[in-house]
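Next up is a structure, given as structure tokens.
Removed from the display is one protein chain of the complex; every other protein chain stays in position.
So that you can tell them apart, the chains are marked A, B and C in the order they are listed, and the count of residues begins at 1 in each.
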Amino acid sequence: MNHNKISQRKIINDPVYGFITVPGDLLFEILEHPYFQRMRRIKQLGLTHYVYPSALHTRFQHALGCMHLMSQTIEVLQSKSHWITEEEQEGLLIAILLHDIGHGPYSHTLEQSIVKGFTHENLSLMFMDALNNHFQNRLAIANSIFRDDYPKKFLHQLVSSQLDMDRLDYLTRDSFFTGVSEGIINTDRIIKMLNVANDELVVDVKGIYSIEKFIISRRLMYWQVYFHKTVMAAEYMLINILKRAKYLAENGVKLFATPALEIFLANSPSSVDFQKDKSWLINFSLLDDYDIFASIKVWMDHEDRILSILCKNLVNRHLYKIEIQNEPFSPSYSDTIRTETSKALHLSNEETGYFVIEDNVANNAYNPNNDKIKLLYKDNHLKDVSEASDQLNISVLSTTVRKYLLGYPKNINIS
Amino acid sequence: MNHNKISQRKIINDPVYGFITVPGDLLFEILEHPYFQRMRRIKQLGLTHYVYPSALHTRFQHALGCMHLMSQTIEVLQSKSHWITEEEQEGLLIAILLHDIGHGPYSHTLEQSIVKGFTHENLSLMFMDALNNHFQNRLAIANSIFRDDYPKKFLHQLVSSQLDMDRLDYLTRDSFFTGVSEGIINTDRIIKMLNVANDELVVDVKGIYSIEKFIISRRLMYWQVYFHKTVMAAEYMLINILKRAKYLAENGVKLFATPALEIFLANSPSSVDFQKDKSWLINFSLLDDYDIFASIKVWMDHEDRILSILCKNLVNRHLYKIEIQNEPFSPSYSDTIRTETSKALHLSNEETGYFVIEDNVANNAYNPNNDKIKLLYKDNHLKDVSEASDQLNISVLSTTVRKYLLGYPKNINIS
Amino acid sequence: MNHNKISQRKIINDPVYGFITVPGDLLFEILEHPYFQRMRRIKQLGLTHYVYPSALHTRFQHALGCMHLMSQTIEVLQSKSHWITEEEQEGLLIAILLHDIGHGPYSHTLEQSIVKGFTHENLSLMFMDALNNHFQNRLAIANSIFRDDYPKKFLHQLVSSQLDMDRLDYLTRDSFFTGVSEGIINTDRIIKMLNVANDELVVDVKGIYSIEKFIISRRLMYWQVYFHKTVMAAEYMLINILKRAKYLAENGVKLFATPALEIFLANSPSSVDFQKDKSWLINFSLLDDYDIFASIKVWMDHEDRILSILCKNLVNRHLYKIEIQNEPFSPSYSDTIRTETSKALHLSNEETGYFVIEDNVANNAYNPNNDKIKLLYKDNHLKDVSEASDQLNISVLSTTVRKYLLGYPKNINIS
Partner (left out) sequence: MNHNKISQRKIINDPVYGFITVPGDLLFEILEHPYFQRMRRIKQLGLTHYVYPSALHTRFQHALGCMHLMSQTIEVLQSKSHWITEEEQEGLLIAILLHDIGHGPYSHTLEQSIVKGFTHENLSLMFMDALNNHFQNRLAIANSIFRDDYPKKFLHQLVSSQLDMDRLDYLTRDSFFTGVSEGIINTDRIIKMLNVANDELVVDVKGIYSIEKFIISRRLMYWQVYFHKTVMAAEYMLINILKRAKYLAENGVKLFATPALEIFLANSPSSVDFQKDKSWLINFSLLDDYDIFASIKVWMDHEDRILSILCKNLVNRHLYKIEIQNEPFSPSYSDTIRTETSKALHLSNEETGYFVIEDNVANNAYNPNNDKIKLLYKDNHLKDVSEASDQLNISVLSTTVRKYLLGYPKNINIS
């Protein structure tokens, strides 16, 4: 390693891992690019801080965390004699650093309201191409690993699979910042147990209990954080606000908005539009949490009653009341709710849809139909973790758990 | 305690302390008031996250943390037979919860640019009065403790003094979220050592080493975080942006701004204006981090070159280069800097002031001229900690350490 | 609370919980009694430190930790309006403090070798009676709670049940000191979720994921720590050493031993003997880790070859090689092992038993046939956790997992 490189080496404080080292010039330059810096302004968990006030961490921190875990993993795999060239190492670090770069502000919410028709995965690929261009093709290997067309298949699995660096970091980081300490997993030990067999990422059998713990932790985080009913109440409210704003904009109602948001209220570019006209990606890159929330604050005083009520409620945290249960709600019950709401707030049928929400969420702890977690035994045979575990047996784990939600204004009373 | 009260008891996850309990109805109602909720949108450490990416915690979390420590302290003092009535307890909890409510977004920055002429302390008093009004005088004791006109003097010291709950929480919390773990103090032990003598808050002599550690930690946080040169570079840039925006607005240049910011760009209400016209406080309460940064992002494309350069630099994190030293910079050196900058960027003299900053910062670890930290010995005599400590002697501790700063664009080269 | 009491209040540093307060005079006096102080000399996890070098914590620390959690639990239950009188509080604290006082050194090992015929539970009762006598019947309520003949049944469950303070502390403490951080449970949250319904200890339904995590953590600790094959190798070796020593003593062979150990090598008092002659309890109270290991070190040079080999191997950590599998070992395989061992070491059939061990261990994560963990729903109905959980279903959880062990000297090679 030459001396110039070292002088560039940056160390970043991270409450989760202590210190994160940025290993190399190219990585540092990517970090400094506005496309990457914008992730400083996009919270990882959207509105979750309404329930867990410290959950304000950003996609920027998460990306750095993933890179840090990737460095550790590379070291472990090398020590187990799995050769990864210096170019591949850099590719892995870049690929994981950029794996989430396509996320917009309040990502899932946005995808259900004003920026429909393409996912953050599409956008990540477009950003990665744009950056590869900007950096004169120096991101080619990263790109190839990310798209899974690189010959060594296990490299892609480090970026995207059941045990990728993304999951290891987000579970750890989300647990840490929410304060839901039960979600914390032992990344240190899981990483020490990673191995490669037949060009596949696997886990040494000694790590079986850590993997069980990882699966249970993930499940806990889903129900206790990601699907927490108050978090979902806030997210549905945000979706309805953005839908209403877009509806108003499309119908010619004047509406304050930051320019970055305005353009997406006024237009609905498709995935194809993004491909054809590069300026759409630039527009998208200017949109962040600040645009959304600054605009919502102004809408509290908008003359459209629906919009103004929803915005006041969100800003002042008067969220929907959410009921949650294992079976669908009876149509008669949800109809009653809708009727009462419409009466109480003097709303038309259509307008009531902004105030009563009905939906369901589902999760399975471990889905062996997707890629599996395989254990490596001392005699070199492999076994799926769900078959290897004495107690986390497959029939139970693969069951999809689905919960039904009904949300409505807090002051609606059903007797 | 009656049953209704209990049903209201809210528990909040906090990564720093685990769980924070909101002890009582009134406190919970204050928490839900928009004046308090707005603190969710004001970061405790402004732009510090440009250096320490996780330092995104808000004044909301800090206020809750202070309340938590106050509960613990009340319990400790009661166990040492210092009587605090239930009304006083509630007063203490409210007073500490609201002690910082007057802070605006990027507080110190704002006070040096667009909201001049009064401090956050003034504003805290105004907010507290407004809330006391709203809650029909139920905040009277809190108010009195906060203003230090309550008879039991040590109660005020719990809210504001060298060892108040504010400092204990902010040192702990800022260390935690920056990841500067050396700043962490042992609040648990310090609180267990608190005592009261002659109506004064004191520390049991057994706690002397914890207090020494506290003073040293505070000093470390000042130089490693609060006065970190890159943090200051970002803050000076923000001050200059807001100054320029205000200058443009006052000179009739059209400027995008959220309504909450616009009103303070267009007007300069004095402290007296705030007293006379209650709507100023309401206007101020609508201003938060979102307004500032959403507007700055738009100004990146403003036609005023000064404004647009500064905003692009801040958003993309191209900050001033800062030199720091123990003596003032020689006038000839800083003049050269100014000349080179003005030449390189084609700036007038006056305009150069937005790009070259010269200032100094000072801190003393322990200032015995303000209120002192007194140790309580077993024979009941008291001694100032700086006299009691074997090694932190007073002459050294009370020295003010002052450092001089010179900041200018990174690409200016002085040969 | 009067002033004298306070002056006695002792605070003890604990790396796990920070500080532990000893709440009251009687508890402090019990703590100072030699019967309690002896627990300082008995490691909680016997020889586990041979695998996890920091697992040196003692039953003394564990007892203090349990008392600390009991204080917290009492506070939580009181806040949920479950009345516990001051006498009952003291009773609970004493009962949990003394729940393990009957443990001897290397407890389970001893019970299988030199102190057969009664369990540590019997002995705990005898110690508790003796202490109740010594303290003039002031331990009567504690005693009654411990024996489960106190009218309020849930008090006993706090001391002994699936969710007692014992389990909460030992899982936390053992995880902490072994460094197996995945075993760590969130005692804080579990305790906050405890409740009482129909005089039974239950868990608020909100705590379901914490309970799942607790069950999985416990399972992990069993297989990763308590049944770790190297830990078991050390324990079997200790059992065989003590068996051999007792055999030699009974056959008149002279043997160095500390007096406290000597008496139990020379005699085999029954449970009835302990009841009849109080001096047996006093003898037992003098026995601790120091007696066992100091004697073993001397026996390294004993003329009996079996004893001396075993002792050298234990002291210098040349432990059995252990094979572990889910089915019993075939008789032909274990016979071969025995034959090879007897040949290699020139041992008779009987002597070979000291060098080849065959056994099995079993654990089920949750046994609903014993007392259950019940969840309390908002409408006040109760459900067993194994039925309530979406994924930890009962058939899987209640399966007993049994593993078979075969241990023999490391240098025996089977080809």
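In this section, contacts are C-beta pairs under 8 Å (C-beta built on N, C-alpha and C of every residue); 3 or more make two chains touch, one makes a residue touch a chain.
Since the model is a prediction, treat every value here as computed from it, not as a measurement.
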Report summary line: For the full complex, contacts between the hidden chain and the displayed ones involve A, B, C
Report summary line: From B:T178, B:N195 or B:S210, the answer for touching the chain not displayed is B:S210
Report summary line: From B:H33, B:R138 or B:R219, the answer for touching the chain not displayed is B:R219
**Report entry** Options C:F293, C:F329, C:Y377 or C:Y404, residue touching the unrepresented chain
**Finding:** C:F293
Query raised in the report: When the complex is taken as a whole, what residues of subunit A touch the one chain not shown?
Result: 1, 3, 6, 9, 11, 18-19, 79-81, 188-189, 192
Report task. Over the whole complex, note the residues of subunit C touching the chain we left out. Result -> 12-16, 18-19, 32, 34, 37, 40-41, 49, 52-54, 56-58, 60-61, 64, 176-181, 256, 258-260, 286, 288-291, 293-295, 297-298, 315-317
Query raised in the report: Which residues does subunit B use to touch the chain missing from this display?
Result: 181-182, 185-186, 189, 209-210, 212-213, 216-217, 219-220, 223-224, 365, 390-393, 396-397, 399, 401
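Following the convention adopted for this analysis, only the chains that are shown with their structure count from here on.
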Query raised in the report: Taking each chain's centre as the average of its Cα atoms, which chain lies closest to the overall Cα centroid?
Result: A
Requested in this report: Give me the rotation angle that lays the C-alpha atoms of subunit A onto its copy subunit C, rounded to the nearest 5 degrees.
Outcome: 180
Report summary line: Cα centroid separation, subunit B vs subunit C, in Å, comes to 50
Requested in this report: For subunit A and subunit C, let me know how many angstrom lie between their CA-based centres, rounded off.
Outcome: 44
Query raised in the report: Hey, how far is the Cα centre of subunit A from the one of subunit B, in Å?
Result: 32
Query raised in the report: Going by the touch rule set out above, which residues of subunit A reach two or more other chains?
Result: 181
